[in-house]
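This is the structure, below, for whatever I ask next.
Only one protein chain is missing from this complex, and each of the others stays in its spot.
== chain A ==
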Amino acid sequence: MSTKTLEQVEDQFETFQILNEEGEVVNEAAMPELSDEELQELMRRMVYTRIWDQRAISLNRQGRLGFYAPVAGQEASMLGSHFALDKEDWILPGYRDIPQIVFHGLPLHQAFLWSRGHFAGGVIPDGLNIMVPQIIIGAQIIQTAGVALGLKRKGKENIAITYTGDGGASQGDFYEGMNFAGAYNAPAVFVVQNNRFAISVPVEKQSAAKTIAQKAVAAGIEGIQVDGMDVLAVYAVTKQARERALAGDGPTLIETMTYRYGPHTMAGDDPTRYRSSDLDDEWTKKDPLVRFRKFLENKGLWSEEKENEIVDQAKDDIKEAMKKADGTPKQKVTDLIGFMFEDLPVNLREQMEEYTAKESK
């Protein structure tokens, strides 16, 4: 391929933006139709999630939560895309994508139990179309192709959406999932949250491709790069992708350009080892909450008072959810055996007896 062709491809993937860093509308024509209440609800969710992230980090440090992957900085990317979904759409989250499944309907205390490593965290409430957060990076992408094909074959007016990171876009399953969904014209939306780092490895080391969005070309599907710190832009492109998928126009790959202010996970990762403070400062200026707050304040839809109410509400909810998590009965080996199969095979029947006896001592 000539350099010229490569440049022509890359030119197709300019970053889509609606709000700039000052909260000013720079793309009026693309403004999504959202009521004042919906705009406020979006802000409410972002503030709530920021507080939850701060609390989760603190609770993790106190040993009251286990595995936790911070989300501060990615609120627009996560919640803007989720806001475009129908309540019966399927979400196949990665391990960082807890806010999306909580706002889809997973009770907060279950998210906490999942973090601690308790099966009750994964007991998805009836009628809630989500999978448990996926630890194997890329597996959710191929599974999404299957869920989307299933929805199409069952004649449902719903889509499957999945999330991975910039590092995840290097996996084989990432390509296979998009390619399968494309080949079956299945109603899937693939979101890559490009926060520029896969643990310590910068996105430039993942691929020579200038954008991740252009990887859609390999699957023959639509690809778009969006400002992932701009909640309105993320919402707009996801909504459009959803409509296209349901109209039978195929899947979409959305790359959200975002940033995580915290470490990769709370398991000892120290971002100062691989990230400059200049880069952190640059992205702090792009904070999705700051710009959306300005936008809403200019419209007279937001106030410090309103924000404080949400902060208090979030703190109360978290406290309540932690209490509920604390009150969940401890897991037993017999519980684990019981969930393995519908009908226990002979080896597990034996072991069930063994552990039932142990547990009754």
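Operating definition for what follows: contacts are C-beta pairs under 8 Å (C-beta built on N, C-alpha and C of every residue); 3 or more make two chains touch, one makes a residue touch a chain; residues count from 1.
Operating definition for what follows: contacts and distances are computed from a predicted model.
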Absent chain [UniProt protein name; select from "Cation:proton antiporter", "tRNA 2-thiouridine synthesizing protein E", "Pyruvate dehydrogenase E1 component beta subunit" or "Tyrosinase"]: "Pyruvate dehydrogenase E1 component beta subunit"
Options A:V26, A:A267 or A:L336, residue touching the unrepresented chain: A:L336
Sole residue of A:L65, A:M78, A:M131 or A:I161 that reaches the chain not shown, by the stated touch rule: A:M131
Per the touch definition above, residue among A:E21, A:E41 or A:E176 touching the missing chain: A:E176
Residue in contact with the excluded chain [from A:S35, A:Q62, A:N347 or A:S360]: A:N347
Touching residues on chain A - with respect to the absent chain: 90, 119-120, 122-124, 131-132, 136, 139, 141-151, 153-154, 156, 160, 172-173, 176-177, 179-180, 183, 335-336, 338-342, 345-348
